[in-house]
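Missing here is one protein chain; the remaining ones are kept as they sit in the complex.
Letters A and B mark the chains in the order given here, with residues in each chain numbered from 1 onward.
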Amino acid sequence: MDKILTTDSPALFISEMAKLNPVIPKRITANPKNVEHGLAKLVLTLIELIRKLMEKQAMKRIEKGSLTDEEIERLGETLMKLENKMDELKQLFGLTDRDLNINLGPLGDLM
Amino acid sequence: MNNVVIKSKDITLLEILDRVLDKGVVISGDIVISVADVDLIYLGLKVLLSSVETMEQWRAGTI
Partner (left out) sequence: MKIYCYSIINSNHKLPCRIKGLQAGAVYNIPYRDIGIVVSEFNELFTPPVISIPSISSIERDEDCEKNHSPALFMPAYVLKHEDVVEALMKNFNILPFKFFTVFNSNDDILAVMENYYNDFIENLDRLYNKVEFGLKVIWPGKIIKNHISKTYTENNHILPEDSPAKTFINEKLKNYRIEKKFIDKANNCVDIINNCFNKFIIEKRIETLKSTNLLLNASYLVSKEKVNDLQKAFESLIITNGGFKYLFSGPWPPYNFIRLNKKVVQNFTERSMYG
């Protein structure tokens, strides 16, 4: 059985796959010089993950229509504050959204 | 659609990489958290330490 590899757009696949092929997962290194930075990245990544999950859950509940007007208002205010706070922290540590997206190898990207 | 059978090395390589880099028999996990360049999590596992260690040395160009 000979191996086949067939496509009509080799260049397109090459470019798409090359973008997505992280090899060894990004390491979270902590050395004396940048231990704060490494930890900040780890902590902020986890907070971002939870925050995004919370936003998603909030949207689901609003769509379902199971929340009162007041609850939606409070949710909105809190989520808004959280987002602003996270933006501040990201700026403080000089981290972009990209920096916080850890690759977990076979599990794909964190977010 | 013009289907082309590819002898292109690049795409063959990418297809291979897609499979061999984190699939197949994997003796241990993939996330490494290190402190001061010492791989803490896998210290007890000579198997993976060897491959990570060697790869790191290659990466750093110290071999």
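Note that in this section a contact is a pair of C-beta atoms (placed from the backbone, for glycine too) under 8 Å apart; a residue touches a chain by one contact, two chains touch by 3 or more.
Source: prediction; values computed, not measured.
Only one residue in the set A:Ala18, A:Leu46 or A:Leu92 touches the chain that does not appear here, and it is A:Ala18. Within chain B, the residues in touch with the undisplayed chain are 1, 3, 9-13, 15-28, 44-47, 50-51, 54-55, 57-59, 63. Although one chain is not drawn, its touching partners on chain A can still be listed: residues 1, 3-9, 11-24, 26-27, 55-56, 58-59, 62-63, 72-77, 79-80, 83, 98, 108.
Please note the rule applied: only the chains that are shown with their structure count from here on.
Computed from the mean C-alpha positions, the centre of chain A lies at a distance of 23 Å from the centre of chain B. Contacts from chain B toward chain A in the complex involve residues 1-6, 8, 10-12, 14-15, 17-18, 21-23, 26, 29-37, 52, 55.
The touching residues of chain A, counted against chain B in their complex, run 4-8, 10, 13-14, 17-18, 21, 23-25, 27-32, 35, 104-106.
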